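Below is a structure I'd like to ask you about.
Every protein chain except one is present and positioned as in the full complex.
The block that comes next holds chain A.
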Amino acid sequence: MTMRHIISILLENEAGALSRVAGLFSARGYNIEAMTVAPTHDPSISRMTVATRGSDEIMEQVLKQLNKLVEVVRVHDLTEGPHIERELMLVKVHAMGPDREEVKRLSDIFRGRIIDVTDRSYTMELTGTGEKLDAFIQSLDPGMVIEVVRSGASAISRGAKAI
């Protein structure tokens, strides 16, 4: 059975490290739904979040293979415990006539913020789980959407401890 997993990876903030992780996933045929990476509060370490799918056997291999990469400091499957997942989405939509008010209302319902305005469009910022962002897109008339940018999932474990 394939399940969705969110894997957090701490790795040396060095040129090529990202490519090693991405290359590992493609070379071994592992699935990547989304991947984000940025330096942490320790500038020598980057944190990568990978959303992936696979059976328990595949996931065991994914974690072992990631651990094997020389630049990887720590690997943790956040889906093994309570965790919080957030994704940032920027959406540019047509906003003219009666739609203009409607889009504003929808954005409010989803706790979005309008961050750029023209006489014909709005650009909104939303955060939430991937599902919430999907739901927002689905609530819009497909013809309205001009552009969507999603960050991919970022995630952190609940509680006081680091991974």
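Side notes on the structure shown:
Following the convention adopted for this analysis, a contact is a pair of C-beta atoms (placed from the backbone, for glycine too) under 8 Å apart; a residue touches a chain by one contact, two chains touch by 3 or more; residues count from 1.
Here is the rule we go by: contacts and distances are computed from a predicted model.
Of "Protein translocase subunit SecD", "Phosphate-binding protein", "Peptide ABC transporter" or "Biosynthetic-type acetolactate synthase large subunit", only "Biosynthetic-type acetolactate synthase large subunit" is the UniProt protein name of the chain excluded from the display. Here one chain is not drawn; of A:T36, A:Q61, A:T127 or A:S151, the residue touching it is A:Q61. Annotation for chain A: contacts to the undisplayed chain at residues 11-12, 15-16, 19-20, 23, 27, 57, 60-61, 64-65, 67-68, 70-73.
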